[in-house]
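What follows is one structure encoded as structure tokens, with my remarks underneath.
Partial complex: the chains shown occupy the same locations as in the complete assembly.
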Amino acid sequence: MPVIEYIEAIRTAMKEEMERDPSVFVLGEDIGLKGGVFGTTKGLQQQFGEDRALDTPLAESAIAGVAIGAAMAGMKPIAEMQYSDFMFPATNQIISEAAKIRYRSNNDWDCPVVIRAPIGGGIFGGLYHSQCPESVFFGTPGLKIVAPSTAYDAKGLLKAAIRDPDPVIFFENKKCYRLITDEVPEDDYVVPIGKSKVMREGSDITVIGYSMPLHFAMQAAEELSREEGVEAHILDLRTLQPLDREGILEAAAKTGKVLIVHEDNKTGGVGAEVSAIIAEELLYDLDAPIRRLCAPDVPAMPINPPGEKHFLLNKDKLKAAMLELARY
Amino acid sequence: MNQTGTVRQTMRHTQLGITDEQAVAMYEMMMLARRYDERSQLLQRAGKINFHISGITQEPSQVAMTFAMDRERDWFLPYYRDYGVVLSVGMTVKELMLSLFAKAEDPNSAGRQMPGHFGSKRLRIVTGSSPVTTQVPHAVGFALAAKMRGEKSVSIVSFGEGSSNQGDFHEGCNFAGVHKLPVIFICQNNQYAISIPFSKQSAGRIADRAIGYGFPGFRVDGNDPLEVYRVVKEARERAEAGEGPTLIEIMTYRVTPHSTSDNDLAYRTKEEVEEHKRKDAIPAFRQYLTEAGLWSDEKEAELQARQRAIIDEATEYAERAPFQPAEESWRYVYAEEDGGSR
């Protein structure tokens, strides 16, 4: 199986879905000739024309709103938000409209839109090119939210999102774009929305998370296995909404010691819900308090290197927290 | 040519390509919207329903603009006062009443949403919400879909003059202008946004905003439904010909309080309202039809009786109809396989 970059997996998913289904199209800022500011949509306008790889005016509420309209009309739009930091102008369209169209019309209308938005830091992007806005959208039923950590999942989840009959927010991690490469089948497959995945089997501690920080967890786990004989069980949530309750409970029960990790700040993050689910269902199976290792509760990460480093998770921070939990 | 041919040719509606039958149908539709609205007000006052939001004085232009569209092909994105629009597109009084009573059979939302929140895929009426102006970019999305698929559909979207100050108006119009999309933006300027008079909403004319988006904008008198018809018809022709969007500001006046929850005399005078009531377009249009030999007192009496029966029957039906069962309330959060609440 070919090993490809995470960004290539995203591009390939769009390309293949656009080839498969003429109602699929991409719209957003600079997604045409420039191929997006990260190159995610490179080549799509050349292959599919200006209509199906549509450069839009600089107006996120319109990008989302027009996509929502087109989706209701039966198209399958993929709306790109240039950075997730810039999707907030579209909040009203996403929360008041996309999320509620099926419900409010008692299933008469639907809104199969995909909203792609790059999250995460570590690229010297500073306050407004690094954010993780998951918590803003997480509490809104009617939306689905996915956040892949591997190239395989990126392709499979994006295809699933495009084919999904409901609105899906696709949070791709911009730090993963070129850093993460893995085996991705050339033929068609989807990764089902709503299903977590065990990334590593282990019996001592459980790490639950999504997106980039899981790679730090994997690195830390290898070292802890070698150095300390600690075996971490690592669960990739993959889908944030709806959360895979069974997957979470199974992974937590496996070791009785849970560490939840994400780059979004701690308070009010997805990790709080994961913790609450475990505290609700599995309290007596726990051998340690449920821990969370997340970004600090500050508005966003600074751009200067010490500040950025201090803010971000990394292998060492994960390792320390995992070891502490193992020794608890 | 029949005997009255010469007379008719001088009539405005004929010049506009409206048949006599259509002109009469328009009048009947205006009247139906009016009577439905009046009945809703009564039902609210009688405590049978909680809430009604009225479209009175705006129906003539609503009916006219809808008749100017292709009701088989076009997409309609009405706002909460658009009873004249949805009735003209084919929604029945019974369906409206089911919505007013929030009953399960309501095709708009099964009684989930407030009345005035229309939607029917069958009728190409796009589901709407309460936050104002979100429907403007949606209409642009429908127009984009039509253009991409090479369909001849045009989308038409309504909103109030207050709502035209939301960012979504600007972003939607600008998008449509750049891509020359087949969409008609209708601002129903009824001079108030709840308590705020137009002078405190905007210092310009809404129609003039089109200039900045590079497409035509027109202001038209809402009490002249034939003129509304003409302007919308031409806009539709331009849209279908690939010439892009049009913004139309229909000047009207909200003679009722904002909704049944509003006391409008806190912010305007009875005299001001009365003055505008006198300009009501319905009697004028009846007069016009009468002069054209298309209407008479007998026809009027027959119409009133017929429409009263329709409304009575609808009211009774809706009042008795069941609510959506509570257990059904959590369905359709997502598509049905994994739908419902978790």
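In order of appearance the chains are A and B, and numbering begins at 1 in each one.
Keep this in mind: contacts are C-beta pairs under 8 Å (C-beta built on N, C-alpha and C of every residue); 3 or more make two chains touch, one makes a residue touch a chain.
Every value quoted in this text rests on a predicted model; they were computed, and no experiment measured them.
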Which formula, in the displayed labels, states the number of copies of each chain in the whole complex?
A x2, B x2
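Definition applied: only the chains that are shown with their structure count from here on.
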For subunit A paired with subunit B, centre-to-centre distance based on mean C-alpha positions, whole Å
41
The residues of subunit A that touch subunit B in their complex are 25, 51-52, 54, 56-57, 59, 61-62, 64-75, 77, 89, 92-93, 96-97, 100-110, 141-142, 144, 165-166, 194, 242
Within the complex, subunit A is touched by subunit B residues 75, 107-110, 112-113, 117, 119-121, 126-127, 129, 131, 134, 136-148, 167-168, 170-172, 174-175, 178-179, 324, 331-336, 338-339, 341-342
